[in-house]
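For reference, the structure discussed in these notes is given below.
Just one protein chain is left out here, and the rest sit where they should.
For clarity, chains are labelled A and B in written order, and residue numbers in each chain start from 1.
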Amino acid sequence: MKITKWISGALTAVTMVAAATAARAEGGTLVMLVQPEPPSLASYLSTSGPIGLMAPKIYEGLLDYDKDLQAVPSLAKSYKVSADGKTVTFNLQKGVKWHDGEPFTSADVQFTVMEVLSKIHPRGPNSFREVESIDTPDEHTAIFNLKNPAPYMLRALSGYESPMAPKHLLEGEDYRSAPLGNKPVGTGPFKFVEWKKGQYIRLDKNEDYWKEGLPKLDRIVGRFIPDASTRTAAMENGEVHYGAYGAIPNIDAVRLREMDSIGVTTDGYGMINPMALIEFDTTEPPFDDPKVRKAVSMALDRQFLIDNIWFGYGQPATSALSSNFGATGLHDAEAANYPSGPNVDEAKKLLKEAGAEDISITLDLIPYGEDWRRAGEYMKQALGDIGIKADLRYEDVPTWLKRIYADYDFDMNVNYFYQLPDPVLGVHRHYGTDQIRQGTHFVNSSRYSNPDLDALLVKGAQEPDAEKRAAIYSDVQKILGDDKPVANLFEMNFLTVYDSSLKDHDTSALGAYGSFSEAYFDK
Amino acid sequence: MSRTARRLRYVLKRLLQALPIVLAIVVVNFFLLHMAEGDAVDVLAGEAGSATPEYMAELRAKFGLDQPLPVQLLVYLKNVFSFDLGYSFRHEMPVLDLVLDRFVPTLLLMVSTILLAVGFGIVLGLLAATGLNTWRDTLISIFALVTYATPLFWVGLMFIVIFALNLGWFPTSGMKNVAAFNDTWSWANIKDVAHHLVLPTVTLSLFYLALYTRLMRASMLEQAGMDYVTTARAKGLTENRIMFVHVLRNALLPVVTMAGVQVGALIGGSVIVESVFAWPGLGMLAFEALFARDLNLLLGIFLLSALLVVAVNLVVDIIYSSLDPRIEVG
Partner (left out) sequence: MTFWSLFKRNRSAVLGLVILLAIVFMAATAQLFFPEDPFRLIGKPMSSPGENGFLLGSDSLGRDVASGIAHGAKTSLLIGLMATVVAVGFGTIMGGLAGYYGGRIDDLLMRVTEMFQTIPSFIFAILLVAIMKPSIESIVIAIAVVSWPAVARLVRGEFLSLKTREFVQACHTVGMSDIRIILGEILPNCLSPIIVIGSLMVATAILIESGLAFLGLGDPNIMSWGFQIGAGRTLLRSAWWVCTFPGIAILVTVLAINLVGEGLNDALNPRLRERT
């Protein structure tokens, strides 16, 4: 089958016209919540959340994605995939300049992908694992030569996931400590101006932005406010206009959404796809027995967690894959051998069969906020009902990371993973035998290893045909539903809370991780 | 020997004595921090999303975290003695720059807090002492105790709700209006910062108010029982004159001492008030450094605050000796 896809330049033209007509509402300063303060703005080597909020306003990717997750042009005007799927040619925009005035060329693309992203980016080595080389026949053409077809790669080219970095500022430097990390220079709609540690990051409008008439805002300021209640108050008071990724706790969002001046949306997380889950240590009793893992999964009332801790935002998990993969046909609702509601009797029966009655375990909780503690407290009670005595453990981030991913010193661990826009990018890392990588964070810490599943995962990654691919992942979901090395809890809905006069901040599938080039205040 | 020379010698002696303390702080905290699980690289890698063990090993080598502990300590000490506090692992910035950057906001908050708490504490303590065992005394004592016993973050959040949201008198948080970007020394900026300073200062000073009120009251009572008061009375001085000239002057001494000691201790900032009001002080910096295992930064903060405490204590002692000529330094 021949997969060829050209994106017409017309789309850009449309945007330009729209920009011109909306010019009346231009200007103003957008203050957004950034929490916690990022370690740097080097999005080419870290996918840290707060970096993701600021950096995509400065750096751009080859592509962007619209609300339906379809690719639209960004630094690449268009792209073309060869018949065998092994060559992808990107046609780059002309006249794009870095914020320091240097021209952006195909050499930057080659350097960024080959030297930076596929080497030191946390997910880059996976996204670009099939890329053998990149040819640059001229300044505006970059040809990716692949070992195998990699359809998922084309979903990982946004300014957040794979930002293009300036070769002239990184080459020859230690990428990790280059001054660029704290003083970013990109091609995006906003230029870095100042970073006042402990207070804010200031970005000003890029007057020479290559998209005519954009950006509309004069300035974006990212503010750091450590306390959640204070963030909410600042939002209510109009001191900040935008908070995403849980910056405003759900309980407050539920209250704020009643106000006319504030909007709340769950849009803009389609490419993130967060899933709350429990990881089990499958190598030792009691959780080496799938029956015990299933019993735990069955004992929990997922809807209770969603309603009382996340205040209604979320859907109970129905399989190892998020139902958001339904859009690409990968989520198999039929395979869903997931419990629909809690079933204490059934769970007890399973435990009895496994000979695991009256056991004591420790339940570790991800140290990313109070909600997870509440979830742990609920689970402790629910597990008590089926005869599992759970002790809660809540440690700080470094201690927890080391325990779960380096020392493997845990029984069960509450966590959440981003499933990302494709299972290859976000789900495989959880289950593959090759993903048992001691010392690497957020991979297969359950140490589940199943050769049948491994074979399916390899096939799934390379299969270009949508229907065949769906069949493969249906099998994957069956195996994982039966074995449950990880018990998915619920599909999380992150919230974006914003000043309702702020418009067009959500034009991209990336939501808060988008460029905000079209955002404006309609006052 | 002249008084000045004696003083100078005293100051030198005190500074020399302080040296081992500061050194011990560095060493103890160095080992304490290394007892904590995980290191800065774990945090950075965890935040980044994922990183290979090779990459993490490289980072550790770069930060020197792969060296044996004693070597790391020696390297650190060597740097400290050449006045180099090293680099923050997390911020990729010199520790000194980071700390100095936060020093001004910390000082602003702490000095205004202490001034407010001491000022009001003296007045309240005086009122309580002069009306000993009357309703005024009881009321003041209860008020001071209530402000002390109310958890700080609760007061802070309530102030935000009342004074920022409901009344709209003050901004909720931060140190300045980020939409404005006034020049640092412009009048507009000074006013803006002062406006932001009010709520955190009042919140924090409520906590210390009780201490100064009680100290002042007790100190007044103590002095009132002294022989010189009886003598003054016998000489026929008016009660007011005795109270406000003789007793007050002497009663202020312990209050001043305490204020000095506290300014020193407060350099470490107040994590809770800084957290609630997003005030960019050293407390939050230290707090974040701890959880990021940013060892150099945390050690740097401890070291500098220790030096400041030593310095402030010294200054207090000297002031003390000028207030009360009976006390001789040296």
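Convention: a contact is a pair of C-beta atoms (placed from the backbone, for glycine too) under 8 Å apart; a residue touches a chain by one contact, two chains touch by 3 or more.
Here the structure is a predicted model, which is why all the values come from computation and not from measurement.
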Selected residue (touches chain absent from view) among A:E353, A:E370, A:D409 or A:D465: A:E370
Given A:M114, A:L169 or A:I251, the one touching the chain that is not displayed: A:I251
Contact partner of the left-out chain, one of B:F163, B:F181 or B:F291: B:F291
Which of B:Y10, B:Y148 or B:F163 contacts the chain that the document leaves out: B:Y148
Residue in contact with the excluded chain [from A:M114, A:V344 or A:L392]: A:L392
Missing-partner contacts on chain A, residue numbers: 228-229, 232, 249, 251-252, 254-255, 308-309, 365, 367, 370, 373-374, 376-378, 380-381, 391-396, 399
Contacts of chain B with the absent chain, listed as residue ranges: 17, 20-22, 24-25, 28-29, 32-33, 35-36, 132-133, 138, 141-142, 145-146, 148-154, 157, 161, 221-222, 225, 264-265, 267-272, 275, 283, 286-287, 290-291, 298, 302, 305-306, 309-310
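Just so we're on the same page, only the chains that are shown with their structure count from here on.
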Separation of chain A from chain B, taking each centre as the mean of its C-alpha atoms, in whole Å: 41
For the chain A and chain B complex, residues of the former touching the latter: 29, 31, 36-37, 39-40, 45-49, 120, 122-123, 125, 174, 176-177, 181-182, 196-200, 202, 219, 221, 223-227, 229-230, 233-234, 236-237, 239, 395-399, 401-403, 406, 429, 437-443
Of all residues in chain B, those that touch chain A in their complex: 36-40, 42-53, 55-56, 59, 62, 90-93, 98, 101-102, 105, 153, 157, 160-161, 164-165, 168, 171-176, 178-179, 181, 274-278, 280-281, 284-285, 288, 291-293
